[in-house]
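With one protein chain removed, the remaining protein chains of the complex are shown where they sit.
Order of writing sets the labels: A, B and C. Residues in every chain begin at 1.
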C-alpha cells in the first residue's frame, strides 16, 4: 500500500479533532486538516494573526486582502467568529487556550522535543513566526510530517539534531506511514500502514518504538492530490 | 482672605489643564476639576474602570448603572469616548499614557513622595484601589489637599509619616492657601493666598520652602459650596 | 452537535465549583457584578474559597454574603473596605478577628496579574508599589534607572462574570463599564461562567464581540 499523501494525512488527523475544540493549524499540510473536520462540528480554528474562527478559503470574488490567515491565505469567517489583535491572539495561545495545534516538523525526539524552524538556509535569515509560542503552550501539540527525509533518514529521533522549537511538547505524530504518540517512555505506535512491518517501521525510525496493544492498520480513503 | 473652598481649589487646578490632555481625576475633590475645564477644550478624562472620555454626571432619568466612573458616580460619555476593560485601562495608566493625574493626599514629602492611602483605620481593611498605579506612572502627579490637617499639623513634610503610595512622584501641590511645585531641591511656592505671609506659610509647612521669583497671589473667583 | 453553553439555571451554571477553589468575581463601582451566579454559589456552599474580587465589601455586590457564610478562606483584592463609614462588613468582622486571609494589591497589579495568568505569563515587573508597604518582601530590580517590583500571576479555578449579550459560541458583549475585570478574569480561569442579560440566537457580529467565546464555558441568561 502506498504511503499516505498529504491530503490523506490531513484526513487522518481530522478524525481526531473533537467537537468544540479550539485548534491552530500550521502553514503547509496542517491547514488542510480543516477540510476533514465534520461540517456539523463547532471547531474554532484560531489563526495567530487574530482570527478566531477561520472559515473556508474565500472565493475569488469574495476575497478581501484584509481577511487573511497567518499564512496569507484569503479566507472567510465562520459563524461565531471574531478578530482580535496580535497581542491578544498570542495571549490566547501562550495562556493555554488552544486545545490543539497541528504543526509541520523537521524532527521530533522521543522526549517530545520539536524542531520545526530552521535558521540554517544559506544566506537567508531565520524565520520563526509563531511556532515557538504554539509549541510551548498549546494544550496538545500534534505533528504532521513525512516519516523520513527525502534521503531516507529518520525524522523521529532520540534527540533532535536541528534547532529546537520547544522542548518536551509533542503529544502525537502523524506520518505518511504511522500514527504515534509520545509517552514518558518514548514513542508508542498506534497505527501502521498496511504492508509495513513493525521491523520495517523501526528501521525507518531513529528511536526505539513501542507498540500499543491495540495497534492497528492505518487506513484512509483514497484522496487524490489536485493536479499540479 | 478665606482659604479656598474645595470648588475654588478645583477651579484653580482647572486653570492648569491644557487642551488635548488626558487626565485622570481621583475620588473626592479631584473629580470636581472637570467642571472648570473650558468647554471647548478636548480634554479626555480617563477613569480607571475603563472609561476613556468621561462626560458630565448623568441626569436622573438618563442614569445607567453600568455607566459609572471609578467612584461609582453615574456619568455620561463625551464625544469621542470609548470604553475598555480594566486590564487595558491600567495598561494605559502604567504605560505612561495619562498626562496628569490629580489626586487627593494625606501627605506629600519634599522629594515628591506621596501618601494618600491608609491601612490604619481601626478594624478596617486597607483600601488602595488604583492610586499606586496612577501615582507611579502618570506623566505628572498633581495633588489637591488642605494645606494642614484638622489639628493644624503640616501635610507638606520632609518625609511622609504615613504609608507611601509612590515615591518621588508628585510634581505640583494645590492647597487651600498655596500652589507649589516639587523641585529637585524641594518645595517651590508659586502662589500664596493674599493675607498669608511667607513666614506664616513656612510655619504651616513641615519642610523648607523656596519662593519662585514670580511668586504671586493665589486668586480665584468666589464659588459658593452647594447647600449641605 | 452544536456547541450549547447555556445552562437553564444559575445552580447548573456554577455546578462543580468545589472546596478550596479560587473564584474570580467581576464587578467594580457598581457595574458588572454577576450577582445571580454569586447567589447560586452561596447555595452550592463550597468551603475554603479564595476570592479574587476588586472589593471585599462593595454594597452592590453580594460577595460579602459568601464571606458572612464562612465559605471564604482568603480574599485577594484592591479594596478591603468600602469608602463609607458604615458598620463593619462581614469581611471586616472576620478580618478584625484574624479569621480571614487578605492580600491587597494595587488595582492595576491586581488586574495585570489576572491578565498575566490568562496570557501564560507567570511573573512580570511593574513600577507600581515600589517603595511602599505593598512591595514588602517582593523582589525588586532596576531596569534603565527605574525600580520595579516582581509580581506573580493570579490564576483562577472559576470566574463568575457579568456581561450583556451572549451567543451560543459564548461570545460576549459588555454594556458600558460593566466590562471591567470580566475579560481578564475569563482568560485566567479554568471554568468561566457568564451571567448575561440576553441571549442572541444569531451569532454576535465579529466586530461587535468584546470577549471571544473561546474563553467562556457556560452561559446563564439572567435578564436585566
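Here is the rule we use: a contact is a pair of C-beta atoms (placed from the backbone, for glycine too) under 8 Å apart; a residue touches a chain by one contact, two chains touch by 3 or more.
For clarity, every value in this text was computed on a predicted model and none was experimentally measured.
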Inset, instruction - Going by the touch rule at the top, give the shown chains the omitted chain contacts. - result: A, B, C
Inset, instruction - Based on the whole complex, identify which of A:100, A:166, A:193 or A:218 touches the chain you can't see. - result: A:166
Legend entry - From B:72, B:137 or B:175, residue that would touch the chain that is not displayed: B:137
Legend entry - Selected residue (touches chain absent from view) among B:6, B:97 or B:190: B:97
Inset, instruction - Over the whole complex, note the residues of chain A touching the chain we left out. - result: 27, 47-51, 64-72, 83-87, 90-91, 93-94, 113, 119, 121, 123-133, 136-137, 163-167
Legend entry - Contacts of chain C with the absent chain, listed as residue ranges: 112, 116, 119-127, 141, 143-144, 146, 148, 152, 173, 207-208
Inset, instruction - Mind listing the chain B residues that contact the chain we can't see here? - result: 19-20, 22, 38, 40-42, 44, 46, 52-53, 77, 79-84, 90-97, 137
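The working rule: only the chains that are shown with their structure count from here on.
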Legend entry - Result of counting contacting C-beta pairs for B-C and A-C, higher pair: B-C
Inset, instruction - Starting from the mean Cα coordinates of chain A and chain B, work out the distance between those two points in Å. - result: 56
Legend entry - Centre-of-Cα separation between chain C and chain A, whole angstrom: 35
Inset, instruction - Going through chain C residue by residue, note those that touch at least 2 other chains and give them in order. - result: 115
Legend entry - Where chain A touches two or more other chains, by residue: none
